[in-house]
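One chain of protein is taken out of this complex; the other chains stay put.
As written, the chain order gives the labels A and B, with residue 1 at the start of each chain.
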Amino acid sequence: MNHWLIAPIVLPLLAGAVLTLVEGRAPRLARWVSLLATLGFLAVAARLVGLAASGEVSVYLLGNWQPPFGIVLALDRLSALMLLLTGAVALAALIHALGGWDRRGAHFHALFQYQLMGLAGAFLTADLFNLFVFFEVLLAASYGLLLHGAGPERLRASFHYVVLNLTASALFLIGVSLLYGLAGTLNLADLAVKLARLPAGDAGLAQVAGVLLLVVFGLKAAILPLHLWLPGTYAAAPAPVAALFAIMTKVGIYAIARVFTLVFGAGEGAAAQVLLPAGLATLAAASLGALAAGSLRVLAGWLVVASAGTLLAALGLAGAASLGAALYYLIHSTLIAAALFLLAEAIGRQRGAAGDALAPGPALARPALLGALFFAAAAAAGGLPPLAGFVGKLAILDSALGTPAWPWLFGVVLVSGLLVLVALSRAGSLLFWKSEGSASGAAVPAGEWLPVAALLAAGFATVLFAGPVLGYARAAAGQLVERGGYVESVLGARPVEREPAR
Amino acid sequence: MLALPFLGSLGVAALPRGARAAAAWLAGAVALAAAAILLAHAPDVFAGGVGRWALPWLPLPGADFGLRLDGLAFLFALLVLGIGALVVLYAAYYLDPADPAPRFYAFLLAFMGAMLGVVLADNLILLVVFWELTSLASFLLIGYWKDRAEARQGARMALAVTGLGGLALLGGVLLLGQAAGSFKLDVVLAAREAVQASPLYLPALLLILLGAFTKSAQFPFHFWLPHAMAAPTPVSAYLHSATMVKAGVFLLARLYPVLAGSEAWFIAVSATGVLTLLIAAFLAVFQHDLKGLLAYSTISHLGLITLLFGLNTPLAAVAATFHILNHATFKASLFMAAGIIDHECGTRDMRRINGLWKYMPWTSALGIAAAAAMAGVPLLNGFLSKEMFFAESLRVGQHPVLDTLTPLAATLAGAFGVAYSMRFVHDVFFNGEPHNLPRTPHEPPRWMRLPVELLVLICIGVGIVPALAVGPILALAAGAVLGGPLPEYSLAIWHGLNWPLAMSLAATALGVAFYFALQKLYGLHDRAHFHRGGKEIFDWIVAAARSGADRLTRYTGGGLQWMLLLTLLAALGLGVWAFLAFGGGPAPGPGRPATPAEIAVALLGAAAVAATVVLHRRRFLALLPLGLAGLVVSLAFVWFSAPDLALTQLLVEFVTVILMMLALHWLPGESPPEPGIARRLRDGLVAVAAGAGIAAAAYAVMVRPSPSYADFFLRESVPRGGGSNVVNVIIVDFRGFDTLGEIAVLGIAALAIHALLAGFRPAAPAAAPGGRRSEMLRTVAALLLPIATLVAVFLFLRGHNLPGGGFIAGLVFAVAVLVLYVARGWRWTEARLALRYEAWIGLGLLAAGFTGIGSLFVGHPFLTSAFGHPVLPAVGEVPIASAMFFDLGVFMTVVGATLMALSAIGRLGPPVKDDEL
Partner (left out) sequence: MSLELLLALGIGLLAAAGIYLLLRPRTFDTVLGLSLLSYAVNLFIFAMGRLRVGAPPIAAGGAPPTLATVADPLPQALVLTAIVISFGMTALLLVIALRGRHESGTDQVDGRDDGRGSGA
């Protein structure tokens, strides 16, 4: 059994615990602990990607109990990919936060590490209830981070966010236990097997549980009509937190991809029928929202929603090719969204009172640097070449051609692409060109623009090495759709020999 | 070659803002170097070879990063680089010292590179990539003078329109690739039959044409181009003669072999072409702005080229290719001349610029020559391609009506062409004296004029000895366009007296007459611009979209209850739908009849719930029935064999209610009444529906036989879990990992609370709490703590075998401290207990975490437990299991978290006065 699998969860847990002890007393030390822990997380994630790339599903039996009875962690290409992405975004966000955000309130670094723990757990666990627990961990941490620095706007947004998610958690519990009541197990692989053998009379109830879970994940992923909370919340969040949240919506997407392909089977069941239309509707609504956005952060928020819609629509196509394309798109959209949130803060700082509002404001002191970064980020987000947004969209559309739904997908994706383009060009010309009065802001500290540049560079790397990256994404998708391997590895795993009880 | 411009762009961008000369030199050098490389390839291209170079890129069929140099690509690349170099030279003198030159050249080179990419791409995907890059680069170039509103608008409009085209093109290319089986040009161009037979052909064609037409400013997408004139003139000269707008017609030429020849192609392309040709030519005459006139003439010439491609005859294609070349040369020179004039006169208004012949004869001569070429005067290149065009218009041969209409349209267009050329020449260089110009014009610097001279020279050279000057390269390019044998054609000035010549003469005469008629009778100068619909429509669409989006977003946006309602309705609706869609229902098993006592308790609970709802507006009061409801729930747990749950439920209940009471000191004691019953009714309905759904699901499952796999836990709990309280063993061992997460959540919540209330000092409590505590309470509290601690220890130890365990023990201890708080006040207690909550949480989590890690050292996975059973007096058999250290962690975290939360609120200000001790 490979103990690396537990590391992404335990490392941040211990770091968080230590930080809980020291952060109040030794803030400098806390920063180092947090930074090192995050670097370690990234390293471990990279190691795990290497492990998963071989194509075998690594399984970890917690407490050394025979599956499906104990809790099981399973690492396949998808989980590894999500972990790596988390690590990358987290590092960028943390470096940005070290610029001063982390001092605006207590316990920032501890909460940050717990957040990582929750994310890692959600991506690794192969147990439905355990998934709920880790959802709660990452949500609880996100509440704390969202509240970081307080302020009425942030408090209102947080209250909404918490109440909505608690409601969702209630639905989650109902869905999980309903499945348990019907299939008598919580292990995802085991559920896949048991649900297939369910007596006809129980199918309806099982599907009800399925759609309840879909609503839960849909709220996280911000899918129409559950998307309204996102732009406001993300805009209210501290910049580094918003950047980290870019991965949070993807947790919802991940959960949908995992549960509805593994447990219910790709393209089967009630939930699967909803994905495509819901995704397209979300995309359309989001591009309109982007057009109406009044500030860059809100605009970025809508772009997050748009990417969620695109991903969901691709998932709805349910083919391995579409899924692979979607995963590729997921990588880039996460990186770019994070970059945009960090960038919005830097730009806002430069424009003084005007902040990142999409209205004429004072000129920037560093228009060249920020302008270049914004231009790249916008082009990527707008799905323009040469950045990955384009390649991802391309791959998704191409994969759709086989299916009867292609005209819909083409129509919505291309038109919304145009709307987003208009919105972004408007934003750009308002922020960088239409300036009133002279530069007010000071220089842009490296800690502010370096993470952005790094994220964009990472995004660009996914285009440069589109071959291997897309290859990996497709392999991951194949592994996901062909669920036999996962199920066998999980249920076939055996505990290590242990001495009998004395 | 392709890389050079991009690298150069970066290099130039790196230069300091002031380095004008350096930037210009570098840019020029880049252009020339690239051109040199291109010419180095010339021999084998002329030998009929096709240069190829590729790197693997996308794992899509044929979508490598590949370049392909054939005749057409060669011609265009030559134009792009050659004119590019001239523009660089020209701009060096044009740009104002105030303008940041490096930025300009950086954008220009980036654009040059993108354009090269378009013409050199060896597959459709790559073509689209560079296509979009040209849109982006042109956006930056047009918006170069960022402080001018019209520049910003022009840039955004250009980007929106060409962006639309780009997206359409992307779609069309994907379809085409699907139909052809690959994106590689070689394959696609060879797959004519397959493609045109495919059902995807029509959508593909239309989408691709949409792309081409938007780019080449074809009617009705022409409006962006005149607004793009807000760009510096060198940009206009570059974008609108040789490059940007030519990309559209290049696409037509590129895909001619595979797409052309069909009815649909003929109708769509030639109709668009002819409309654009006429409308734009007509509008051009009425422009007062020098560049405006040139812009419209550009549009109409592009229309002409499009029309030629649309005619579906090989010769027409040749003519089109030829005209692409010619137009590029004379239009570039005209724009530059216009730029010089603008530069020298400080205005571009042809009503004020007159009679420049006196001031700048040399420039005037050049301008006149170029304009003549544009008009198609013999001995100039424009004439030849125009002749070919007329000739082609005569043998459309598709339909009698068209046969007569096309030549007429052609002649008319020719006439307009002559007219606006006339206007350009006559208005600017003659027609009296200039009116109140900002400055007195004179000849520009030698080097600024050089590019114009070179271009005009080409015009004349081609015009006089066409076969010599352009014969080979034209043949080469046209061959590539047709992808087959070239038709017979001769490049000569004199074809004898024939129809085309007649048409030319007619057109010229008409044009001259038309112009002077306008000038004299119509009073051209006094008339305002022709109203251009395009921009207004565009603006209207954008505005409408924005306001619509605005309204939509505002209406749906925001409110919590609205979002909650949507969430609940989504769950409810989907749930019902899924159930109905997949059928099945409660298989009515024999339920166990309920005894009157059970029903009575249930009714009590129901009453409590009802009371909570009814009284909810009077908050303190509402807490009582809430607590009662909780009590009934825990009774249910006891009754249904879940003692641990009951115990936990009770304790949590207790603590929660206390928390709420504390919180209520800082919140209004009452909810104001809600106006109107409608909302409450709606919410009530939703609530009842949801409740019914949950109840139904619960019932349906309860009456089924249980498929649970829990026998395993019951069986293994003692032998391998080392505890007889199976629930507790599950919590700390079988599913200990859940518990680890659970206490983490608790700790996180506490930290968040602490962070949120740290340094928060609200005003006086909203509601003053009553009275002082009795002596008794104090003593009770004082006694309670040690006892409770003992109980906690006891519960903790036996937890593994009987109801109890770390969590419950932790709560008991916390409650005891809590009572002490209430009795003694926060400061008093904390002064004496001196509990550091963070430490409890942190250490608790560490204990739990390290217990888990411990098992790694004996080679077991995380959280594997090991245990033994020493017997303690009074407590009985005690499991010293590693699980116990884990449970200890749970205990500590629970105590720390609970007390941290409570004291954070409590400390806000004593709800009960502190004792002075």
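Methods note: a residue touches a chain if its C-beta (ideal position, glycine included) is under 8 Å from a C-beta of that chain, and two chains touch if they have at least 3 such contacts.
Bear in mind the structure is a predicted one, so any value in this text is a computation, not a measurement.
In the full assembly, the chain not pictured is in contact with A, B, by the touch criterion defined above. Set against the missing chain, the residues B:Leu626, B:Leu863 or B:Met884 yield one that touches it, B:Leu626. Checked against the hidden chain, the listed residues B:Val50, B:Val686 or B:Ala839 yield one contact partner: B:Val686. Of the options A:Leu178, A:Leu195 or A:Leu373, the residue whose C-beta touches the omitted chain is A:Leu178.
In the complete complex, the residue from B:Val652, B:Val793 or B:Ala839 that touches the missing chain is B:Val652.
Among the residues A:Tyr143, A:Tyr328 or A:Trp406, only A:Tyr143 touches the chain that is left out of the figure. Mapped onto chain B, the interface with the missing chain covers residues 558-565, 568, 590-594, 598-599, 602, 605-606, 609-610, 612-613, 616-617, 619, 622, 626, 629-630, 633, 636-637, 639-645, 648-649, 652, 655-656, 659-660, 663-664, 666-668, 671-676, 678-679, 683-684, 686-688, 690-692, 694-699, 701-703, 706, 708, 710-711, 713-715, 717-718, 724-727, 730-731, 734-735, 738-739, 742-743, 745-746, 748-750, 752-753, 756-757, 760, 762-763, 801-803, 807, 894, 897, 901, 904-905. On the side of chain A, touch with the chain left out of the figure occurs at residues 129, 133, 136, 140, 143, 147, 150-152, 155-156, 158-160, 162-163, 166-167, 169-170, 173-174, 176-178, 180-181, 186.
To be clear about the criterion, only the chains that are shown with their structure count from here on.
Computed from the mean C-alpha positions, the centre of chain A lies at a distance of 17 Å from the centre of chain B. Those residues of chain B that touch chain A in the shared complex are 56-60, 103, 125, 128-130, 132-133, 135-136, 139-140, 143, 146-147, 149, 152, 155-156, 159-160, 163-164, 166-168, 170-171, 174-175, 177-178, 542, 545-546, 548-550, 552-554, 556-558, 560, 562-564, 566-568, 570-571, 574-575, 577-585, 587, 694, 697, 700-702, 704, 706-710, 712-713, 716, 719-720, 722, 733-738, 740-742, 744-745, 747-749, 751-752, 754-756, 758, 838-839, 841-843, 845-846, 849-850, 852-853, 855-856, 859-865, 867-868.
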